[in-house]
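All protein chains but one are shown in place.
Chain IDs A, B and C follow the sequence of writing; residue 1 opens each chain.
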Amino acid sequence: MSKISPSVEDAVSGIQDGMVVMIGGFGGAGAPIELIHALIDRYKATGSPGSLTVVNNNAGNGAVGIAAMIYAGMVAKMVCSFPRSSDPKAFTEKYLAGEIELELVPQGTLAERIRAGGAGIPAFYTPTSYGTQVAEGKPVAEFEGRHYVQERWLKADVALIKAEVADSKGNLTYHKAARNFSPLMATAAKTTIVQARQLVDPGGIDPEHVITPGIFVDRIVEVSDPKQEEALLREETK
Amino acid sequence: MSKISPSVEDAVSGIQDGMVVMIGGFGGAGAPIELIHALIDRYKATGSPGSLTVVNNNAGNGAVGIAAMIYAGMVAKMVCSFPRSSDPKAFTEKYLAGEIELELVPQGTLAERIRAGGAGIPAFYTPTSYGTQVAEGKPVAEFEGRHYVQERWLKADVALIKAEVADSKGNLTYHKAARNFSPLMATAAKTTIVQARQLVDPGGIDPEHVITPGIFVDRIVEVSDPKQEEALLREETK
Amino acid sequence: MTAKLTNAQIAWRAAQDIPDGAYVNLGIGFPEMVAKFKPDGREVIYHTENGILDFGEAPPAGEEDWDLINAGKKAVTLNPGAAFFHHADSFAMVRGGHLDVAILGAYEVAETGDLANWSTGPGSVPAVGGAMDLVHGAKRVAVITDHVTKKGEPKLVKSCSLPLTGVGCVTTVYTSLAVIDIVDRRFLLREKLPSMSVEELQAVTGAELVVGDTVADLIVPEV
Partner (left out) sequence: MTAKLTNAQIAWRAAQDIPDGAYVNLGIGFPEMVAKFKPDGREVIYHTENGILDFGEAPPAGEEDWDLINAGKKAVTLNPGAAFFHHADSFAMVRGGHLDVAILGAYEVAETGDLANWSTGPGSVPAVGGAMDLVHGAKRVAVITDHVTKKGEPKLVKSCSLPLTGVGCVTTVYTSLAVIDIVDRRFLLREKLPSMSVEELQAVTGAELVVGDTVADLIVPEV
């Protein structure tokens, strides 16, 4: 029962048109650039997978990663909290032209909805967004005199995750603040696909230090020298 | 702003009659024996703190820890999932005599309610207990054709926690499966009191390996050779 | 009544249906025995509610670490690739549908899939533990049990008389006499002891056994 894929192309081969794809990362930290670009390459070569819904805190920056997916025309909808960046042109142009849909979710609610999806909690109440436009149409309830908004779980067909170390059973660690949404997304997707900087044998990660237990991981591919999105963007604009 | 207490007696000195006290541990793993017994000693000497509500997965075993609290007469109510153990006499006798109240909560719901208390989520829906006695009187709702029970957050005045390593800013690690409920309880109490086997300077725990960030911890006392409840029980019955 | 399977044999039979690579939770007590009969060559990763994935066998007496226990508070060991996590993450695995199989004991199982396994009714101290979560979390919820009570009464019934653990949750029952799937709120007989007729089995079962085209022989080695 090996979870190891021989290549990024193989790792993302099951992703199909119309799927909901959670992509780890906050800005460039944790963005799984090699998995994303394997998907873009396939789309450019075959026209599939298109019409994707992408879940990420942001909506791309410059022309790499999620921005490159948007430029390629693969993304029908973004679910995010902050579709702005130092260079948000890819999303902004399509959004203002009505060519891409946006579901705007407050950042903490986005995190909690994804966690809920992974934890089998179909709905929860949060004070966040009560009385604002973002809460329009959502049920509200009062608990101990304070008002709360009911939010629903968020699940995905696939999660694309960048890890630091993976063992062959799927246990993961992350690198600094590249952790962000990734441990949550790994729990909320039917299939979780991981690119790891280093692949080790079981036992190579101290059981005390595992951040994502292997039960949440389906496929692993080693990308030993991964690109860092922010570094790429700074190269681009030099 | 030091969080360090000079002694277990000092650490628990703020606990008052009628408080809700979360106590980490699952069976003997993670039970903060020295903090508990400091509290019992104070109760025996002064008659306070009594009428406590104690939240723990279990309801004591033999005559140490929570069982000793119950024998001492400090506990008015237990909130737990499994008030049985290899020697549950302390709780069983008082319960059958109507001298202690029991709120029985399924284990996963107990964990999630505590997490919700720490995370500012006043209520959530779970499939657990739907259609059972345990759900009687609770609101139910249907999402995508499946039924769920609404559960409320659980908070405490105080949490008593056993950690492996603490730094002086309150960051914690745990020892193996002694982790269990403790990281959750640390978030859900107004005051979180920790006994740690080892106290180190800030930086002594790798930021990647912190399980409970210091923001959740109020007081720390070093107990360098802590007793293990299960080991004590086995001594008792030899 | 004719011969019946021992508890070990029931556990053996249940173990044969656990697929390679499965994530499995075994209930406290009798279900723990299933781990002994894992077929060679299959990898099974065991989950325990108190925050361990991929634990192994009990350590030798005297070498226990009482901070390394399972949900039954028995000492365990770790396999390479094990992981620790807190209780909320542990039940996220359960409730979130990440376990492939949960195997539990039962007082009663109804043909609707309802399970009663936590309370024998008023008068005792109620204790539910993680069972109510497990029955709604795993992709397959299997029960292992004697086919009848010690008094000879059916444990497989039309509807449970004892307090429920969960509604419509059981998918398969491995008993001392048969293997029965629950399909469309009916008991579908999959295997039975070759020494028993369907009629004999029906006589000790409290709800109708649906018999499909084939009923295989339930053949279990001495274990």
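What we mean here is this: contacts are C-beta pairs under 8 Å (C-beta built on N, C-alpha and C of every residue); 3 or more make two chains touch, one makes a residue touch a chain.
Being a predicted model, the structure only gives us computed values, none of them experimental.
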item	value
Where the missing chain makes contact, among the chains that are shown	A, B
Residue of A:S5, A:S182 or A:Q195 in touch with the missing chain, whole complex considered	A:S182
Chain not shown: contacting residue from B:S5, B:T92, B:N171 or B:T191	B:N171
Candidate in contact with the missing chain, chosen from A:P106, A:G170 or A:G214	A:P106
Residues from chain B at the interface with the omitted partner, ascending	1, 115, 117-121, 167-169, 171, 187, 201-203, 205, 207-208, 210, 213-216
Contacts of chain A with the absent chain, listed as residue ranges	26-30, 57, 81-86, 88, 91-92, 95-96, 102, 104-112, 114-115, 126-134, 147, 174-184, 211, 228-231
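The rule is short, and it goes like this: only the chains that are shown with their structure count from here on.
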item	value
Graph class of chain-chain contacts, one of line, ring, star, complete, other	complete
Identity of the chain that, by mean CA position, is farthest from chain C	A
Separation of mean Cα positions, chain C and chain A [Å, integer]	36
Separation of chain B from chain C, taking each centre as the mean of its C-alpha atoms, in whole Å	30
Touching two or more other chains - residues of chain C	52, 84-85, 88, 91, 94-95, 136-137
For chain A, residues contacting two or more additional chains	119-121, 207-208
